[in-house]
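Got a structure here, written out as structure tokens. Questions coming.
Moving on to chain A:
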Amino acid sequence: MTNCAKLPVESGDVNDALRGFFSGLLEQGVVQAVFLPMRQPDGIMVMHTLVRDPEHLEGLDPLAPVTPTSAARLLSSLTFRKPGYRIAAFLRPCDYRAYVELVKLKQADREQILVVTTDCEGRLEPKAFLELVSEAGDRTAMAFHERCARGDDTLQLLQACRVCEHPAHEGADIGLRLFGADPENELVLCGQTDAGAEALEALGLEEAGEPEGRSKALQAVIADRTAKRDAMIEEYRDKSSSFAALRDVLKTCINCYNCRAACPVCYCRECVFLTDTFRHDPEQYFRWAGKRGQVKLPTDTAFFHITRMLHISTLCVGCGQCSTACPMDLPVMELFRTAASRAQPCFEYEPGRSPDEPLPLSVFEDREFLDLTAE
Partner candidate 1 sequence: MDAVTPFLEVTEAIKELGGEDLERCMQCATCTGVCPWNLVRYFSPRGIIRLAQFGLEGFESEDLWRCVTCNNCVIHCPRGLRIIDILRAMRMMMNETGSVPPSLKGPLGSASNRGNPWSGDPEDRTAWAEGLEIPPFEEGVAHLFFTCCTQAYDARNQKAARALVRVLRAAGVSFGMLTEREQCCGDAVRKMGGEEVFGKLLENNMGLFEEKGVRSILTASPHCYNAFTKDYAEFGGDYRVRHYTEVLDEAIDRGRLTPSIELGKTVTYHDPCYLGRHNQIYEPPRRVLRAVPGLDLVEMERNREDSLCCGGGGGGLWNEVPADERFAVLRVREALETGAEILAAACPYCIIMFEDAVKTLGKEEELRVVDIAELVLDSLEEA
Partner candidate 2 sequence: MSEQEPIIVAFVCNWCTFTAADLAGTSRQKYPPNVRLIRMMCSGMVDPKYVLKAFFEGADGVLIGGCHPGDCHYINGNYKARRRVALTKEVLAQYGLEEDRLWLRWIGASEGNVFAETIREMTEKVKALGPTELKKELVA
């Protein structure tokens, strides 16, 4: 049902074209605010910014291949109580899928949001992004796109993006086409939902068809990343096949709980590990040390990670923010995607697929898992 529209691009300036698009949305009153990545005053780092005045769209750079923190978590802070105004939000597929889970958890609202997503060629490690900006400046996004289109594998993509099998999302309202497209002279935007189509009509953009090479290119990307994903999961299933092995992987974990803070679907106001349930009585440490000779501190490291898996392994969309946030560079995303690869099929559940799918642990069937209880 996607009916697409064209956005002319002069002299390769994609951001200028997008600025036209987003300011159009504001001027036509389709939305009252836009929420998208904007260049910071230093001109280098890009952060999601809420903009109401089209004039302030000067420094927008939505396609910059970086998301310092999860856009889903940020957007949910704008919508955990139904906002009185409509927002057009630019979310990459993984952010949108995390956002859908937050909607189910009543931490975010879907109706007031016009979601603009893009074919996602992945994001860079922060260092690699800074290098690219220093080289390409304003054209960083397009430089990145060209090298991806050329299949340049020297690019230091985030590990999470290398193995991400969701480079696009049908559920978003509007999808920007990059695979098999030529953004430098024409941007193709497709209305994937009624709201999306109406928005495009309101802007009176010229009709356009899907870029023909797109679906083949998309399938190729998905196939490649799925293979890499399966390899990664295989590798980490071996690497963490016992508690001792897990302990070794996590041996440098300092219990800073930063991965929890960065994770979009870890929605607790305060993590139970920070509550007094885990403020053990000093005597208890003494007893542990007595029973086993010695006890490493901080304790409950593996306990924390496994408990977090029990809480969110079914909701994990593999966005990689946890690994990015880990000061000790632990393979947190790999461990959690491995856990998810077991938990999600167990309930035939795919996070972020659709807002109507109930959370697996909030429902149950009359007759299920009969082998579990030897019935």
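How these were chosen: all candidates are chains of the complex that A comes from, given by their letters.
The working rule: a contact is a pair of C-beta atoms (placed from the backbone, for glycine too) under 8 Å apart; a residue touches a chain by one contact, two chains touch by 3 or more; residues count from 1.
As the structure is a prediction and not an experimental result, all values here were calculated from the model.
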| item | value |
| --- | --- |
| Chain A in this complex - touching candidate among 1 or 2 | 2 |
| Interface residues, chain A side, partner candidate 2 - complex | 237, 240-247, 272, 288, 291-296, 299-303, 306-307, 309-310, 313-314, 338-339, 342-343, 346-347, 360-361, 364-369, 372-375 |
